[in-house]
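With one protein chain removed, the remaining protein chains of the complex are shown where they sit.
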Amino acid sequence: MSAFLEVEELSVDLHVPAGILHAVRDVSFDLKRGETLGLVGESGCGKSMTALAIMNLLPSGGIRSARKLIFEDQDLMSANEKTMASIRGGRMAMIFQEPMTSLDPCYTVGNQLVEVIREHQHVTLKEAGDRAVFLLEKVGITGSSSRLKQYPHQLSGGLRQRIMISMGLMCGPSLMIADEPTTALDVTIQAQILALLVSIQKEFNMGLILITHDLGVVARMADRVAVMYCGQIVETGDSGDIFENPLHPYTRGLMDCIPVPGKTERGQELGNIPGIVPTPIGDLWGCPFRNRCHLAAPGCADKDLNITEISPGRTCCCARL
Amino acid sequence: MLMYTLKRLGLALLVTVSVSLVSFMLTRVSGDPAIALAGEGASSKEIEFVRVHYGFDRPLIIQYLDWAGRALHGDLGESPFLFLPVTEMLKARMGVTMTLGLCALTFAMILSIPLGVLASVRPNSWIDRIALTISVMGQAMPAFWFGLIMIIVFGVYLRWLPISGSDTWAHFVMPSIALGYYATPAIMRLVRSGMLEVLASDHIRTARAKGLRWPKILFKHALRNAIIPVVSVAAVQLGFMLGGSIVIESVFAFNGLGSLAWVSIARSDLPVIQAIVLLLATIFVFLTFISDLLNAFLDPRIRSST
Partner (left out) sequence: MEVVFPTPGRIMRRRMLTHKSFLGGGAMLLLVFVLAFFAPAIAPHNPFHQDLTNRIIPPVWNESGTWDHPLGTDNMGRDYFSRVVYGSRISLLIGFCSMMIAAVIGISLGVVGGYFGGRTDMVVTYIITVRLSMPAVLVAIAVVALIGASTQIVILVLGCLIWDRFAVILRATTQQVRVMDYVQAAQAAGCSILWIIIREIMPNLFNNIVIVATLAISRAIILEAALSFLGMGVQPPTPSWGLMISEGKEFMFFNPYLVTIPGVALFILVLGMNLFGDGLRDITAPEGRL
């Protein structure tokens, strides 16, 4: 059985003036082809770093380590830069959060689209241009041949994000990572982009990792969900399961914060999680959530975190359950 | 785009006129030109004669307008020492100085752009340190001294290059280096910091995520963005170099505008001095104007919005 994407104990350390920041700690998850995994958590919990670590695009000073990092039977940890470069954009694509700054202002849209596919495949300029037009239409951009000649600054944020998506699809990748793809966009555009991602994923049968802090997005789109807190995954499971029956105190806290039609009563106070997220610098032990958790007990401070599998495909790392 | 260009042009003209006015006033006010022209030991009668003959007794502003009016027609006066039309004198010498300036700029760019790119790709590495050392040392050496040292080493001891005159291409090598290296640190630092900034930007991250390889990312995407301010700085540096040519031309015995200026200052040949200052200022203003246009042209964001 071939592994599509297997991540086991992935960690990312960053050197900062105050010491070593453990941005990602022992993150493990699997992804099947055609499946959408929602990676959820607050800002700064390490979701983006996880994605960058998989693609080996960490900022300078960032060091990653993993027990296993396998994509389509290929070990990514031992792959050199040349191999990674051939995988990136070709078989694995990533879309970023800020469409306004993600495109090179000095070249036309067409130039930047065509350059991806010509890097990875032997195609003529015309073939590449045709593919670009095809994909632009797929993502819902009209007048695509004239769009190719435009410069990024002449386009709106929603348009640019669509172009980023089509840029990711140029080589027909099997895995797409979308890092907060709609956060910087207007609310009305958000829904369109998300629907677009869903339809494209189905059509191309891609694996999709959707990184977001918005639980509503996850509920709509993800098959499976992994909840992250302070660099660690605290709970995973099928998305329906997690929303119906959150196990980890943090996940429950998150669920309490949002109103759910049918469950939340009018006039009911929304929950909040007291305290702030700690900074994971230096030596760490025990559960990172214990300072804010209503179930906390003295034992939570000195145990190593263990992800326990509660049922197939459902994990949680709370020691108090 | 048109309005932008016209506005810049208008400003350029205003500045040129102001520079010519300032230099005119400075030369008249800092000493009595009649005494300077008449020479040492001239009697007061001779001085008075010179004063009336050249119109130094008229109000300053009239003198200026008279000169400026004629300058607009291309008549920059006549040298009272050589009795040659100044315009002809300048034309004969301009080629040498312009060539020197362009060679110096080329040298500076050839040295600083690769250094800057290399230093930015590996910041704080040994290449970065070497590049910064070269740049810091470059700014600490006076150009005329560097020229003299080169003459001693390459001209006298090694005998590789000729040490005076401006006849062949070989004659231009040392003066170009002496004139150009001073701009190297500024350009190199600009390239380095520009590249560092661009390399940290989002669209470079996108380029990497697309799987493009490093040479392409560096040159197609990073340098193309980082070079925009460099081009305008280079044009301005060329202007500075032309102004600084007076020292280098003296060291290397070039017969360009710089040495003409030097000789004219020595004998207070005012029409020539004023004409050279006007010419250099006009060229400088023109170069700044060009650099603004280049800036706008190279950046598609400015190009399509003005």
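In this document, chain identifiers A and B correspond to the written order of the chains, with residue numbering beginning at 1 in each.
The criterion applied here is as follows: a contact is a pair of C-beta atoms (placed from the backbone, for glycine too) under 8 Å apart; a residue touches a chain by one contact, two chains touch by 3 or more.
Just so it is clear, the structure is predicted and the values come from calculations on it, not from any experiment.
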Absent-chain contact - pick from B:134, B:187 or B:242: B:242
Touch with the omitted chain, as defined above, among B:52, B:130 or B:152: B:152
Touching the absent chain when the full complex is considered, from B:100, B:131, B:177 or B:273: B:273
Contacts of chain B with the absent chain, listed as residue ranges: 11, 14-16, 18-19, 22-23, 26-27, 30-31, 36, 136-137, 139-145, 148-149, 152, 156, 193, 196-197, 239, 242-244, 246-247, 250, 261-262, 265-266, 268, 273, 276-277, 280-281, 284-285, 288
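Keep in mind that, in the parts below, only the chains that are shown with their structure count from here on.
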Euclidean distance of C-alpha centroids - chain A vs chain B, Å: 53
Chain B partner contacts - residues on chain A that touch it in the complex: 55, 57, 82, 84-90, 93-94, 96, 98, 101-107, 115-116, 119-120, 151, 153-154, 164, 167
Residue ranges of chain B in contact with chain A within the complex: 201-203, 205-213, 216, 220-221, 224-225, 298-301, 304
